[in-house]
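This is the structure I have questions about; it appears just below.
All protein chains but one are shown in place.
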Amino acid sequence: MFPFCFEWVWDMPHMVFMGGLWYALSIIGAGLTFAVVKSIIDMKSHDGQNQEHH
Amino acid sequence: MNGMPLIPAGVNRCSKRRFAFWMAAVTAVLVWGVYAMFLIWYKGLNQTRMNDAYGFALWIWADLSVIALGGGAFFSGFLTYIVGKDKLANIINFAVIIGFICYSSALLILTIDIGQPLRGWFIFWHANVHSMLTEVAFCLSCYFAVLTIEFIPLILENPRLAKKPFLNHLTHNMHGVMPIFAATGVFLSFFHQGSLGGVAGVLYGRPFAYREHVFIWPWTFFLFTWSAAACGPCFTILGIWLTEKITRKKLVKQDVIRLLAKISGWMIITYIIAKTADTLYWAFVTAPSRGFTLMDFYSSPTYNIGLLFIEIVLCGFVPGLILITRKGRENAFLLMSAVILAVMGVSLNRWVMVLQVMAVPLFSFDDWFTYMPSWQEVATTILPVAYGLIVISLAYRYLPVFPQEQELNPID
Amino acid sequence: MKEKHDYERARRYGMVIDLDKCTGCGACMVGCYMENNVPFKPDETNKLDSINWIRVYKLNNGKPYPETEICYLPMPCMQCDGVDLHGHSPCVSVCPAVATDYDDDTGIVSQIYTRCFGCRYCMAACPYHARKFNWWDPVWPADMKKALSPDVSPRMRGVVEKCSFCFHRYQLARNKAYFENRQNEPLGEDDYQTACAQACPTGTITFGDLNNKAHAVHQLKTSPNAFRLLERLGTNPKVYYLTAKNWVRRQGDNYLTDEEPGKLKQKR
Partner (left out) sequence: MKINRRNFLTYTTAAALGGAAGTLLTPVPWKLMDDAAIWTQNWPWTPVPEAGPVSYKPSICTLCPGGCGIYVRFSGNRPVKIEGMKEHPVNKGALCPMGLSGLQYLYGPDRVRSPLKREGKRGEGKWKKITWDEALAAVTEKLASLRKLEEPQSVACITGMEGGTLPSLIGRFLTVYGSPNLMRQATAQDAGAQAVFLTQGKQGTPGFDIENADFILSFGSGMLDGWGAPGRMSRLFGARNTAQRFIQIEPRLSDTAASANRWIGINPGTEGALALGLAHIIVKESLYNKHFVETFTFGFNDWNDEAGVAHTGFKALLEGYGPENVSRITGIQEALIKSLAREFAGSSRPIAINGRGKGALPGGMNETLAVHALNALMGNINKTGGLYVIPELTYAKWPDLGMDGIASRGMRQPRCDGAGGDLFPNSRFLLNRVPTLINTTKDGSPVEALLVVDANPMYTLPDTAATRKAFERIPFIVSFSSYMDETASYADYILPDHSPLERYQDVPAPAGMSHQVISLAVPVIKPLYDTRHTGDAFIHMAKALGGFIEEAFPWNGYEAFLEDTLQGHWRILKKKGVVEIIETPAASDRFTFNTASAKYEFYPTARAGTGKRDSDVLPAYAPAILDGDEKTFNLILIPCDSIRMAGDHMASSPFMTKTVDDTVLKKQMTLVEINPATALKLNLEEGGKALLKTPKGKASVLIHLYEGIMPGLIAMPRGLGHTAYSEYLANKGTNINELMGPIEDPASGLDMAWGIRAQLFRV
């Protein structure tokens, strides 16, 4: 899974597969971080007011 | 805080007593399953009737089936967020819940199924990128994470939680980035649905399962994704229909259902044509090159050629044709028959691609291998059903799952 | 990058099993049990729940008395080279956790018991049923633990095991060669033999390096009577069988009614 695991090889299959994986994980991570951070900022700026979102 | 209502505003729910009674009944089944599960963890897989010939059995079928049926989530998400079928936003919550249940169940079943559950994480840590199962494990868990993320905003819409400012903002912001998650989910789903097909298709030692490859993917890779996308929505429709029957309420407008049914119908028809082509090529080119005739694979009383007919014609072409015709979709009986047939069809396909693969003898001095699950296997397979019912019940009671419910069931 | 496996030059250990010599005595099985710490249960009659690294099958020509013939067929792990001889044997390519691997030095398919987490995908992939699962905790009654060999680690419940061509013997032979300062020479036939080949009282099993002209298997495998099990699947087993009986050969693979064993165009 990580390049420091001993079965890791820098070959095409590993790069494609793990590339895809880490790519997906980064998107999920970034998306989540964005939502959480933005919510904190929003909460501060709206002074704790609820927001209509529908 | 305690004064806040738990039940969403503007909808009617049954009495606490009645709900508790229902939950107790389902929980009893759940406890039975959990008991079996612990028995298996404690005593080992000898509690099952799997054997060296039948290393994959009931669970793997259940696993593949729930994932295929949970395919409604990714495909609805794809249609709603990416294609832009806004109408489907009315069922996307339910589709996500079904998906969540299916995928969490699948992961649970996998932890029961492996001989050394404490080493389960080796699949990530020591991943073999050539194995279809590795691909399944990665995409499955990632997609489960996505489903959880998709489920969270809905949970946060519970009236009591929605009062918290941070959670309120979080809901809003998560909705904002949802198309990105949905797209990621579609990407992951495409691969893991496919790699589940690949699991069987790459088995070149098993001529019943083996299929010719396109690049590194066997045909079953595409057929599995395709069939999950085609039949998953049918399971969503079936779920909605059952919920409506149980709650005795109309929850989703019929035009939404019909739209989903129409898309599903076209998917099924195209899928089954592809599946037919695949079957013909396999039966007349791939298998004979390995010394097998088609009937070699269907020579047992259990696994006879009738199965192929049921899978392709009865549970493939028939529901597909019903769903692509307007009259079929508009007739409630035909619609639901088609939906049930399609769900059965995809489940049967998964059954065949797991259990029949194991059953077919490869040597003339071997007989067909037989297998009957033990009660522990049955209990742990029913466990997700009970679990699913509990999650749906809770979600339906406390969360605004169906946006059209208020409109369809106005409270005087 | 993984070094490309040199099929012609590298060692490829294999077996040639002369079915016309096999009397079905089962000595190979017992020799293997003892060598490899194979466990045993009070009831071993369910052969699908019985751990055997090599199992002797009984084939029957199906003809009525007194035209009946039987033939015994010992079946160890075939140590497949896989499609196109790349080492992607049916099992190795599917194991999600690299718990089984193809050794480029010897062509032997390994199994790491402590790595295996028991998903059994390899068992589903193997057409020879060579892989066995530890459905039960192994139990050694009375003082039987004292007979366990330290060369092969006993397995635990929930993992897959299979014939290793007695790989530990290869390692011991290499160590010995190193101490005797002949590490640069290829191992001789006698330096490394599997327990079953050694135990076989009739000399049915010949073991050696298929690529080494000095080893008997090199020549034996080219016999017109040689065939491999289910070779039409493209598994490329390194276990060859010899028989003069056509009916046995026919049962070793699948043939359409108009096909004749040995007369098909074969990929090597």
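Order of writing sets the chain letters: A, B and C. Residues in each chain are counted from 1.
Just so we're on the same page, a contact is a pair of C-beta atoms (placed from the backbone, for glycine too) under 8 Å apart; a residue touches a chain by one contact, two chains touch by 3 or more.
No experiment lies behind these values; they were computed from the predicted model shown.
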Touched by the hidden chain, restricted to displayed chains: B, C
Option touching the unshown chain, where C:83, C:156, C:173 or C:256 are the choices: C:156
Given B:118, B:295, B:313 or B:408, the one touching the chain that is not displayed: B:118
Contact residue for the chain not shown (choose from C:114, C:183 or C:222): C:114
Residues belonging to chain B that touch the chain removed from view: 1, 116, 118-119, 121-122, 125
Residue ranges of chain C at the interface with the undisplayed chain: 21, 23-27, 29-31, 33-35, 37, 40, 42-47, 50, 52, 56, 58, 60, 62-66, 68-72, 114, 137-150, 153-158, 198-204
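Going forward, only the chains that are shown with their structure count from here on.
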Numbers and ranges of chain A residues touching at least 2 other chains: 7
Chain C, residues touching no fewer than two other chains: 98
Touch list for chain C against partner chain B, complex: 46, 48-49, 57-60, 83, 88, 90, 93-99, 115-121, 123-129, 131-137, 156-160, 229-230, 232-235, 250-256, 259
Chain B to chain C touching residues, read off their complex: 44-46, 50-56, 113-117, 119-120, 122-123, 125-128, 130-134, 137, 199, 202-207, 288-293, 296, 357-358, 362-365, 369
Residues on chain B engaged by chain A in the complex (per definition of touch): 124-130, 134-135, 138, 142, 145-146, 149, 162-163, 165-166, 168-177, 180-181, 184, 187-188, 191
